[in-house]
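For this depiction, one protein chain was excluded, whereas all remaining protein chains were kept in their positions.
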Amino acid sequence: MSETPKIKHEPPKREKKIADNITVKLRKDILEIEIKPKRIKVKVKPESIKKAANFFKNKLNIDHVASVSGIDYPNDNEIEIVYHTGTYKHKDLSDLVIALAFRISRETPKTPSLTEIWPSTEFDERETYEMLGVIFEGHPKLEKLFLPEDWDDIPPLRKDFKNPRR
Amino acid sequence: MVNGATSNVFTGKLNQILEYSAKAPLRYIINWGRIYSLWPVHLETACCSVEWGAVSGPRFDVERWGMLGAFGAMRQCDVLIILGTVNRKMAPRVKTIYDQMPEPRYVIAFGACSVSGGLYFDSYNVLPGVDTILPVDIYMSGCPPRPEQLLQALIMLQNKIRASKIRSKKYVRNTEN
Partner (left out) sequence: MSELTVTVGPQHPGSGHFALIVKLDGDKIVEVIPDPGYVHRGDEKVSENKNYIQNIPHFERPAILDASNMLFPYVHAVEDLMKLEVPVRGQYIRVIMAELNRIISHLYYFAIYGIFVGHSTMFMWPVADREHFIDLAQMISGQRVGFAFLLPGGVRNDIPEAVKERANEACNYFEKRLIEYERIFMNNPIFEKRAKGMGILSKEDAIKLGVVGPTLRASGIKSDIRKDEPYAVYDKLDFEIPVSKDGDSWARAWIHIEEMRQSMSIIKQALKDIPSGPVKLNLRGQVRPPPGETFTRAESSRGAVSFYLISNGGMTPYRLRMITPSFRNLRAISHITKGLLLADLPPAFWSLDYWPVEADR
């Protein structure tokens, strides 16, 4: 990431081309696309996450996922999940990071797991499960990863988690 | 003339002489053996462990004082140096390690995290100091402390052992759940 991002009024060409490609193919499933130099963020509807993931893998040649992050928005009563993806095989796209984001409800956070499409998400989804309480359906082993075995409080990264030591 | 009163004084004096001649040198020899052969348990918890690696190296050679990095079983070790943060998943295991060590055993809390929780004092998963589950002999704070401070902790521990009795029972607190 360059340290001096100039404020561009015109979005960069390569990213715009890829974003247009995505918009054309996944018309109704996309809510919003943000373009910055070397970063694209695609917001999709939660029902179409598997379709978008398959499109990314087969047509855009995204071969691995860097991380799965979960963010708690208690004011909107939603949890946002972001998959940051990248590609190793194509050298001219190696500095591009495409983020796939969607929001699910906070009371019943459920979403299909993407481990069959991208095996690199296995441990990240487990961590998001124990830290935020999101259930990934179809995950081969959805258990605690970092927290102690006898953890009995609500998931710690939620904003209403009361830290007992503060 | 040996009668009741003088024989008491005689045995009292004999007891003193025996104590000076046998018990004190015995204590001196046993403590001398303990001081110069403290073997630590290999418990490299977190960031402070890089300073333990530096201390075992040629520049701050800790082997001069007999502290060999003997990677044997815990039943052969005398001192447990807590190098880093102890969290709730690891706490029962640290207690198990401490229980396996034979008496006399000593604990050095090295680094701010094992003394009081350190940088992570307000974390949901970190113990506020390792002295909630173990009796600690020497506290050494710093983040991380320099290797010379580990040598100072070792010398303080040696002075403490030199002044102690041969058989000393330690008070062990209950494990925190």
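First chain written, first letter: the chains are A and B, and each begins at residue 1.
To be clear about the criterion, contacts are C-beta pairs under 8 Å (C-beta built on N, C-alpha and C of every residue); 3 or more make two chains touch, one makes a residue touch a chain.
The structure displayed is predicted, hence computed values, not measured ones.
Student: Name every displayed chain that the left-out chain is in contact with.
Tutor: Counted over the whole complex, the chain not pictured touches A, B.
Student: Specify the residue from the set B:Ile35, B:Ala109 or B:Val126 that touches the hidden chain.
Tutor: B:Val126
Student: Give me the subunit A residues in contact with the hidden chain, please.
Tutor: Touch with the absent chain occurs at residues 1-5, 7, 38-39, 63-67, 69, 71-72, 82, 84, 88-89, 94-95, 97, 99, 118-120, 122-123, 131, 144-148, 156-157, 161, 163, 166.
Student: For subunit B, which residues touch the unseen chain?
Tutor: Residues of subunit B in touch with the missing chain: 41-47, 49-51, 53-54, 56-59, 71, 84-85, 87, 89-90, 93, 97, 119-120, 122-126, 143-144, 146.
Going forward, only the chains that are shown with their structure count from here on.
Student: What does subunit A use to touch subunit B in their complex?
Tutor: On the subunit A side, the touching residues are 147-149, 153, 156, 161, 163-166.
Student: Could you pull out which subunit B residues touch subunit A in their complex?
Tutor: Those residues of subunit B that touch subunit A are 87-89, 121-125, 128.
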